[in-house]
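The complex appears here minus one protein chain, its other protein chains still in place.
And now, chain A:
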Amino acid sequence: MINKKKKKKIDSVSVHSFSKGADLFFNIVVAIFAISCLIPLFFVVVISLTDENALATYGYRLWPKVWSFAGYRYLATMGGELLRSLWISILVTVVGTLINSTFTSTYAYAISRNTFKYRRFFTVFCLITMLFSPGMVANYIVVTNFLHLKDTLWALILPMAVSPFNIIVMRTFFKRQVSESIIESARIDGASELRIFTQIVIPLAVPGIATISLFAALGYWNDWFNALLYIQSDNLIPLQYLLMKIQANIEMLSASSGMGSQFGGSLLAIPKEATRMAMVVIATLPIAVSYPFFQKYFVRGLTIGGVKE
């Protein structure tokens, strides 16, 4: 009895906790780093809400002298280009994530089954792709000259349509979560393999599929590299690439939108700096708002296929 009580006390107080003084000190250390991770976003939001003249006079400040919504108002008038890029980004993210999670899980499921005779071949076929990298140049030549995907939406979707690493992770996950006996019993009941996969395997694998889907969605939303390589048409520019182009050349904002005349009658009135930062905020917001809710899936992704078999 006494022993038990003592053990409990140690558990809650001494194991994994600093003394009060050290606790305060290390809290400050970690808090400083945590704030350093949040402050750039806060800073960008503030710049996007600063008056353009104040920006020109005082530069970027953590707390502006003059607040203004002009940047966002200009974004609203500029409409077309931004909305198109936003639409491209959303379309690519949705379609890409669907393709990626479907193909990655079906492949992983196939090679996770001991009843699949060619599982070894397909496992090695996938592992080899992780071993060697074909390189940027070879990929570029194949995508542009062989598949002829340059300046198509597929150039943004297909290069990331399957993730060999996630296949291996999911294979382990399927092996552990979906036992052969469940599948065998469904088979005896006369279910087809497709039906087994959609109605038994997927429901059992939801955490794993959610994780790889989130990683895929994040990858597609954040992608600018494929656009940089393969997209020249103005109609197919995803949001991240638009931001990149505007960062290199802020004048694009006025030149390409052609809306300058509607905004106060003169090109000078365009709040370029604030507008640019407002676009950064719009590209960041979906992630910043949603990731705390999905965080557990991402973190689980670290350990999901951690143990190989």
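As a working rule, contacts are C-beta pairs under 8 Å (C-beta built on N, C-alpha and C of every residue); 3 or more make two chains touch, one makes a residue touch a chain; residues count from 1.
We take it that contacts and distances are computed from a predicted model.
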Answer for the undisplayed chain, UniProt naming, from "ABC transporter permease", "NADH-quinone oxidoreductase subunit K", "ThiS family protein" or "Acetolactate synthase small subunit", is "ABC transporter permease"
So that we can see where the missing chain sits, which residues of chain A does it touch?
7, 10-11, 14-20, 22-23, 26-27, 29-31, 33-38, 40-41, 43-44, 47, 55, 58-62, 102-104, 106-107, 109-111, 113, 115-119, 122, 125-142, 145-147, 158-159, 161-162, 164, 167, 192-194, 197, 218, 221-225, 229, 240-241, 243-244, 247-248, 273, 277, 280, 283-284, 287-288, 291-292, 295, 298-299, 302-303, 307-308
